[in-house]
Every structure is written in structure tokens, then in C-alpha cells.
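One structure is given below, represented as C-alpha cells, and several questions about it will come after.
Only one protein chain is missing; all other protein chains are in place.
Let's turn to chain A:
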Amino acid sequence: MAGGAVIENLSNRKLFVIFAGLLVIQIMFFLIGAWYSPSPSSYMEFEMITCRDETKGLSGKWIHRDNCQQIGELSEFTPSSFDLREIVFVAKMPHIRDGIELEYSPWFQFLLGVLHVDVEYSTHFKYVANAQLELEVRMGYREKKSAKNDWKELTTSNVTRTLYCSIPEDEKKDGGTYDCEMLDLFELGSSSYPFYLINIRIPIDQQACQYDPRSPNCQIGKLTGLRLIEIHQNGGFTLVWLWTKTFMTPVVAACLWWYYNRINQLARNPLLLERAILYLGLSLAILDFPIEWISLTTHFPILLLVSDLRQGLFYTVLFSFWLIFAGEHLIDDTTRNNINSYRFNLFFIITGSSALLVYDLVERGVQLYDPFYSVWSSPTGSQIAYCAIFISAISTVIYFGFLLFKIVRVWNTIKNKRSAQLYQTSENRRLKVEGVIYRFKFLMLFTLLCAAFTIIAYFMKQYGEAQLHGDEARDGFLTGSTSAFFTGAFGMCNIYVLLLLAMYAPSHKHYRGATQLIDENDDEIIDDPSNQHTESNAMTTFLKPSTD
């Protein structure tokens, strides 16, 4: 007797109970996010105050609120020299609120800084499209115990960004404001210090400007102010997220161990599909592992990169698995159970994910050393970045096209099989075959459902953002529950893989006696007069019980 997968040997009742249970768990995941967790991230906006520093930053002194000689109106300020290093834009993060000095906590996981440049229309200081903006940024930090203004250097950097601004024609008069695109300023992979201080200078080299107007800061127009927006993950979300991961890891590990034992106890070598599921489970276990706990106690800036890599790995394996899953159910294809036969399609997955890997390593990798680095800031860098994203986008599209094609083929094959066979056989057998195919389809549908859920979640998020326009943005159901989508999607991922591990494990009921290889299996089927095609693996095993 052929070794069937668990799914074929489960009664409908058991299957129903399992699905119902999983649905309840899925809903629980969703509700955990919706009820217990705040929104995944929040922001704090800083309007940078402008201060005067006679030393032009040469003294290495930090400029902060307490020693700031504030400049009221930038345009009314007369600097003593023309390089304008005298003007310092200052922001201390975070703010004081409700009379309490707020602190950043390691629970925030990451800190992102985005810069808004306010440019006013002026006939004298013309903004020229795509002007280069060069900032001298100094970022300092302060420990909780140190004195009030004892700032230590975190990083100093010269940042060059391109300023993209636009203005409607009718606003083109003095006092009109440009609408400028925000600039990425910094990205910290961990939030290890409670306070940060940012000093920004916008130096101008008059000679260079005369020599070449395209030099940095010569064409940025009448700058009226800088606004900094800092984004971090919410501590509450981190907590909920970490606990879900911590809870899921042992479950996945146990399931994986069980599955591994099952296929190891087989007398035959594991099939390609079985191995693919094993790797999928393994990558899920890696994804789930709550490595983030470390960042709560130690300085661990590499975390952002690591979690990107883990997610990338999981998606690469998942996409490969789908391909193999579909391919292995193509009954008429004889080249199955061999990874080599998939190399053409796998190539696209590998290309796509390695392009993204390169992008990620460059962007986040360099940011480990210089938080102010951005691939997008230099023309070559942004070309590479565009290239990487373009390649991976193209690969993904081709991949999905191919996957769809395969799924349709599998679907058709199954339909043909069924119509060809069912009516020739006894009622009892017909019911059984129907049931098996039904279950197979059910799993396929589950995959589709998962995909649909992801897409719906995406659109709901978009809708939630559309609600931001409304007056009472905070009260919106959808804006408040994006965390629910995160935990929901996470739960779905886990349930999906766990279900695969459980359902596609070789069945306990049959595997002990199973010694046959695929070829023998095929022979056996050919012996069966009702079978004209060579079949094996999933489809074989589906149809197999019908010969009992």
C-alpha cells in the first residue's frame, strides 16, 4: 500500500475540526493585534529651532535649547560671514510632553528621521529644480544618568540630498510656499539611548556658487525652516509582537521536529515536495525566532538588517515552494521530483530576491556605520537601487505569471482525471476520490485565501489612510487596527505553514509498510486498468486509496 499524506487519511470530521480550530486561532491572532496592541509605529514632529553660533561649529560645542541664541526670523538675520555656518538648526528628541521629559526606549526597535524643507518663493533667491542640498549633520546622544546637557557624539556626517520642490503657478509670488518632497535623513537600527540631539548646518561656499551654480546649497531657494519627523515602532506593538513570536517559536519547532521524524522514518527517500515543506518550515522557524529580545538589553543595531534578511529568506522559500507544489501536482509531467526541472522558474525567484538582497545590504548595511547614508542620495546609488527594484519587480511578475499558468494546468488535469475516472467506478470509490480531490483543492483554496487576505489587508490599509483626511482620523476603525493586520498576517503565515507540515507529512497509518519507490508505485498504477497515466506522489496517493 502506498504511503499517503496525512490529509488523505483524515476523516472529514477531523479535518473540519482542525480547520475550525485554526480559524479560531487565526481570529485570535487578529484580535490580539486589534485589542492589545497600539498602532505599529508612530511619529513625532520637530520644528527645528534656529540658533546662532559665533564659533561656526569649530569649537565642537553642542548647540541645544539652553545655550541657543535663537534667531526669530531667518530672513531678517544678518550673519557675520557668508558661509552661514553660524546658523544651526537644532532639534532635541524627543519632546517634553505634559511636563514630563520623554525618553526613547529600546522597545522602539528603530528610529527613522525624515526631513521636510520649507522653501518660500522669492524672486531674489530662486529655487532651481533638483537643487543639491548639503547638510552638515551632527547627532549626539545622552544617557539617562548624565548631566542635563552632557551630549556625546553619535555620528557626524555630510549629507547630500536632492531637493524636489514644486509650486503652483498662481502661488508664484513672494510669500508663496513650495511643496517639497521629504528627504530621508537617518535610520538607526536600534534605539539604545533615551535622548538625541541633532545639529544641522547648511554651509554655503560663495566662490563655488559663482564658479558653478549647480554646487550644493546654491540653488535651494529661500529656506525658511526645517522640520524633522522621527518615526519609531511603538513599544506596545513590540511587546505584543515579541510575545506572539516567542509563543509561536516552540510550536513551529515542535511541529518541524515531528515532521522531520516522519519523513526520516520513511523507507524511501523523501520526495521533493516533502523536502520543500521541510525547508519552508525551517525558514518559518528562523523567521519566528524572537531574536529581538537581545536588542532590549544590548546595543544591537544590526537587527533591522537581520529581520529584513529573515523575511527575505522566508518569502524566497515560500515562492519556491508554491512553484514546486504546483509542479509536483502536474500528473502528466514525467520530469517531476527533481529540483533541476524547476531551475528555469527558480532562477527568477533567485534573481528577484538577490537583487533585493543587494539593495538591502547596501542600504541597511552601510547605515550600520553611517545612519545618514542613503543609496538614493547619489545618482549612481539611486540607479543601482532602481535597477535592483526593477529587476526584482520584473522577476516577480514573471514568476507569478508562470505560477498562475501552472496552477491552471493542475486544475485542468484534476478536472480531466475526475471526469475520466469517476463514472467508471463504484459509488464507494467515487466518493472517496471526490473527497481526496476536494481536500487537495481545499488546500489550494486556502493558499488563494491567504493571498486574498494579504491583498485585502493591503487595500484596507489604503482605505484607512484615506480616512486620515477625515476630521476624526483617530477614531477610524481601520487606522487604529493596522496592528491587527500585522499580527493577523503573521498568524496566517504560521498557520499556513503548520497546516502544510501537518497535512503533508507522510501518514502514520501507512508509512510503516511503505517500501516502494516511485517507479514501483508507477508500475503498480499501470497495472490498474482504470489508470492509463503514470502517476505518482500527491496525485497518486490521492487516487491510491480508491484501489483499496
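Assume a contact is a pair of C-beta atoms (placed from the backbone, for glycine too) under 8 Å apart; a residue touches a chain by one contact, two chains touch by 3 or more; residues count from 1.
Going forward, contacts and distances are computed from a predicted model.
Peer 1: What is the protein name, per UniProt, of the chain that does not appear here: "Rab proteins geranylgeranyltransferase component A", "Protein Wnt", "Ubiquinone biosynthesis O-methyltransferase, mitochondrial" or "McKusick-Kaufman/Bardet-Biedl syndromes putative chaperonin-like"?
Peer 2: So the chain that does not appear here would be "Protein Wnt", according to UniProt.
Peer 1: Touching the hidden chain in the complete assembly: which of A:Ile96, A:Ala267, A:Cys387 or A:Leu404 does that?
Peer 2: A:Ile96
Peer 1: Thinking of the whole complex, not just what is shown, which of A:Thr78, A:Asn264, A:Thr297 or A:Ser419 touches the missing chain?
Peer 2: Of these options, the touching residue for the absent chain is A:Thr78.
Peer 1: Name every residue on chain A in touch with the hidden partner chain.
Peer 2: 36, 38-49, 65, 74-75, 77-79, 82, 84, 87, 91-92, 94-99, 102-103, 105, 107-108, 112, 114, 116, 123-126, 175-177, 182, 202, 204, 206, 209, 217-218, 220, 222-223, 227, 229, 231-232, 234-236, 307-308, 311-312, 356, 359-360, 363, 389, 461, 465, 468-469, 471, 473-474
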